[in-house]
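See below for the structure under consideration.
Only a single protein chain was left out; the remaining protein chains are all shown in position.
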Amino acid sequence: MSATRAETAFLSYQRTIGLSTMEGRGFYYPADTAIGADEKLYVVSRSLEGDARGVRVTVCNPDSEYFGTFASSGEEDGQLIWPTAIDIDPDGRVFITDEYTNRISIFDTSGDFRSAWGVSGTEEGQLDGPSGLVLDGDNNVYVADHQNHRIQKFTSDGQFLLAFGSRGDGEGQLNLPWGMTIDGQGDLYVADWRNDRIQKFAPEGRFLATYGSPGRGDGQFHRPASVAVDPEGYMYVADWGNERVQVLDPSGAFVTKLRGEATDSVWALDFLRINVEEAEARARANLEPKMDFFDDDPHDESSHIEKYFWAPVSVKLDSAGRLYVTESNRHRIQIYQRG
Amino acid sequence: MSLANGNRALVVIQLSGGNDGLNTVIPYNNELYYDQRPSVHIEQGQVLRLDDELGLSPALGPIKRLWDQDKVAVINGIGYPNPNRSHFRSMDVWHTAETDKVGSEGWLGRAIRDLDPKADNVLTGVNFGRGLPRALACKDVPVASVANVETYGLLPDIQDERAKALALKAFSMMYGGADGKDAVAQFLSQTGMNALKGADILRTAPAKYSSTVEYASTPIADSLKNIAQVICADLGTRVYYAQHGSFDTHAAELDSHAKLWKDVSDAIGDFTDDLREHDREDDVVILVFSEFGRRIMDNGSGTDHGSGSAAFVIGGPVQGGMYGEYPSLKPADQLEGDLHFSTDFRSAYSTILEQWFGLDAVPIVNGTFEQLDFIRR
Partner (left out) sequence: MTESNVALVAHLMRRAGFGATRSQLEEYVDKGYHATVDELLHPVDPQRMPDEMIRRYHAEQSGMMGQNSPGAYWLYRMISTTAPLHEKIALFWHSVFATGYTKITQGKVLIDQIRMFRRYGLGSFRELLVELSKDPAMIIWLDNQDNHNGSINENYGRELLELFSMGVGNYTEQDVKECARSFTGWTIANTEYMELRARRDSIWPYGRIAWHFEYREEDHDDGEKTFLGETGRFNGEDIIDIICRQPATARFISRHLYHFFVADEPPVPQWPYTPPRDPAAIETLSRVYFDSSYSISAMLEALFKSEWFQSKETWFEKVKSPAELVASVLRLTGEFERPRREILDTAMHIVYMGQHLINPPSVEGWHQGVEWIDTGTLVERVNFASKHLGNLDAPGVRAIVERIKSQLGPMISPERLVDGCLDQMGAISVSPESRNVLIQFASEQGDLTVDGPDANGHVDRRVTDTMQVIAATHEFQRA
């Protein structure tokens, strides 16, 4: 029981924002969220293949205020096919990776396209599936060049600086890396997806530490997608394949885990207000059923229990100690407050 | 009608995704419309007025022009009993004219079968797009599905022209001569030869065609241009099918709905101009429909799935005007927040089948429905 009390104290659920929509206000298979000035959130939706709609950046804030969208689906300038990560620099430039076109597109916060860079290939400076992206304090860009199983560092206009990592499961090696973050010292944390671990690197790429091991237990990971680090060094991991968020302390010891407790967002309530029969039937339904699941993959559980995380692809922290968990399959963001 | 029945053609344009009928044919003098559509409405001043009550969205300019020429029948409140608000089920209902059970034969497939009972012409029905809509599906009715007339045919991916010609020759040798083959092989062979023949005929259409009309570069305009080419080539095609979408405007509706309708409406305008230039305007009736309408109340940025919508029948042979009653927007008259239908869609089908094609509509639409007199006599 004491463990449970400690867990709730560490992170407490605040609210949910989002709604499943292909256009305008809402998200459609969101891939990542960036936090800009004035608490503005930039949520990039990946949408689905076979439909030109849905891909966009939705700008909103934690209070569900909606400010508009920018970018669209395609291969032209200002367009995206498989957007995966988004980050914002202090000058208000928005960087978005595209795993399909192997480009990094740059917009300003009003949504105007600025430029794009990136060349397909396996040589240094070339990209095969840029997934995670994070900016350092000097406005350089780390890109998880994931099909090349390495991290590359570029200047913000795409000049190659350095690369590290190779395919494997040894220390400092990578297998299909995904999300990344940077701590106060400038050290880089990488969600080493296929190796079921988080690795920490010095700014120039020197291996520093590895956290976690494959599995579904506490402190273990299954295909982690994203990591965030707070000023004290606690790590928050989107344990994607386990459909949960885990927190590790600075030494890597397990602290707590979250399974998700989403509630109706402001936009969801707008929908339910107009669609009264659905609201009434929803109110009468038991959305947290007890049932037997097909297998031990929590993906199945999350498909049945709406409040649980389903495909948590991104964790981000803001300066107020709030944790934003973006869930691709649920088209929403759950917000938790650090206690 | 100056032309023999055999030239009469029907072009069906499917608006996929559920067109917002209320923002297409707008009750611009009705306060209830503006009350229930606080965010997603067309301003009174922008409406293209058809009469004192109803007007078109400004995106439908070319259709308004045709209305002024008395060539547009607006069918208000079109739908069916116990409406289903799922795209797929509702589209199936429209395709099969079967409201109670899941039907497998399409109404146009049956019409093609009755127009060409011996399947003499492999091009009696032509679908523009990939995959056959269920509306055109009917056993033993050949229908060509064409992405683009100019590239349509067998083995388009053999790059070298000479190799391709030889490959097509090989195909015709393998699929020709069914002697001594089993029943499956005979059927395959005959179908293969029909496909080859259909493709060969169809590909001649663009070469025979010239026009001063310049279509926009949109998918629906491409399809309608292809249809004009086939019509002008006199290949005996009677039923054409094309679709556009997605009209599923749950969010940011005002912009997207206007763009969608501009594409459709401009394409129809160009298409009818093209037919007139080729003196074929009186041979073609266009039916424009969608699987359902949308909720009366908007959701702040778009509209959700509803029922009851508007359809259009357009063309030289059409007696323009309003058909069917515009549904009431009063809360007490609503069906779970949606419009009640006033006109069964099978009435429109029956009218086209009987008055335009001279077919017995009853077995095609599974019943007897009131005729709407929108075909000029």
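Order of writing sets the chain letters: A and B. Residues in each chain are counted from 1.
We adopt the following convention: contacts are C-beta pairs under 8 Å (C-beta built on N, C-alpha and C of every residue); 3 or more make two chains touch, one makes a residue touch a chain.
These numbers were taken from a predicted model, which means no experiment stands behind them.
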item	value
Chains shown that the absent chain touches, full complex	A, B
From B:Ser39, B:Thr191, B:Ser210 or B:Thr368, residue that would touch the chain that is not displayed	B:Thr191
Hidden partner chain, residues of subunit A it touches	18-20, 29, 31, 46-50, 81-82, 99-100, 147, 178, 193, 223, 225, 241, 262, 264-265, 267-268, 271-272, 275, 277-278, 281-282, 284-287, 289, 291, 294, 297, 299-300, 303-304, 306, 310-311, 328-332
For subunit B, the residues touching the chain missing from this view	84-89, 92, 102, 104, 122, 127, 130-132, 134, 137, 139, 142-145, 153-160, 163, 166-167, 169-171, 173-174, 183-185, 187-189, 191-192, 194-195, 198-199, 304-305
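Note that only the chains that are shown with their structure count from here on.
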item	value
Averaged-CA centre spacing for the pair subunit B and subunit A, given as whole angstrom	43
Contact footprint of subunit B on subunit A as seen in their complex	21-26, 51, 53, 69, 270-271, 274-277
Complex contact set, residues of subunit B against subunit A	246, 248-252, 256, 295, 297-302, 304, 336-337
